[in-house]
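These notes are about the structure you will find just below.
The other protein chains are all here in position, but one chain of the complex has been omitted.
Showing chain A:
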């Protein structure tokens, strides 16, 4: 029965998978926003940087090769080895933690007690710096990332759906892996923030700096921790998006897709980031499928933002965000 309904089901499934990827990026924003009240403009670039570093380490690239060559006149480009993906991912994780420490030391430490807008500006600066730094470190060419994630059509699903509906769904294996990774990541993060003492400290810092200090929490440690986690989430997002569409500058633009997700789900809610991502993923695919042909298509580019605007009008705090009530 290959009819509209079956197509719609396939579109919905694909929308859900795309939504998971949006959620993944949005998650990085939510984590930092919750813990420090900073809207981290650099989150997308963080993902780009993580992916660049991963490719670089994996292929044994010499960091800063162009710069070194320019200064010494050498022709260094490659160490000539390949690092196994698992080790490369771990090493990239270490780099992201180091980056978090550097960001805290060079930027955040000096901006304690500043207004959120100042911190926001600082992250814009960081974004541009990091973008250039990534290029200088690993080169500006477009790279392919392959850490051994399965790609291509999932044949089990295709044959199953073919048997049930007489029409085989096209579901990408990479999307399935991404979904599983995202579920794993979110579960881990939720457990961490709800049940570990560091998670509790993190929530405490998000609520009140003074009170956090008074119970013996080091703000600087928490900031390093938060940015490390954000870096880690960026790494996961970078791996998946990088595998999907190559590691290049446009990877950092995935942050733009996270914005409507955040407006929908609320800036302060982890479940919000997930649900928001799913709604936008499914919404834009279904809209394109059903209304798109009538108005000339290409609705995916703007649908998410329009939906976010509608939400801003009717529910500015998002679906799950905290409604801020000031008691007078």
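Here, a residue touches a chain if its C-beta (ideal position, glycine included) is under 8 Å from a C-beta of that chain, and two chains touch if they have at least 3 such contacts; residues count from 1.
Note that contacts and distances are computed from a predicted model.
Per its UniProt entry, the chain excluded from the display bears the name "ABC transporter ATP-binding protein", taken from "ABC transporter ATP-binding protein", "Manganese/zinc/iron transport system permease protein", "Acyl-CoA dehydrogenase family protein" or "Na(+)/H(+) antiporter subunit C".
Residue A:213 is the one among A:124, A:213 or A:256 that touches the chain not shown.
Looking at A:8, A:204 or A:286, the residue that reaches the missing chain in the full complex is A:204. For chain A, the residues touching the absent chain in the complete assembly are 192, 195-198, 200-201, 203-204, 206-208, 210-219, 225, 322.
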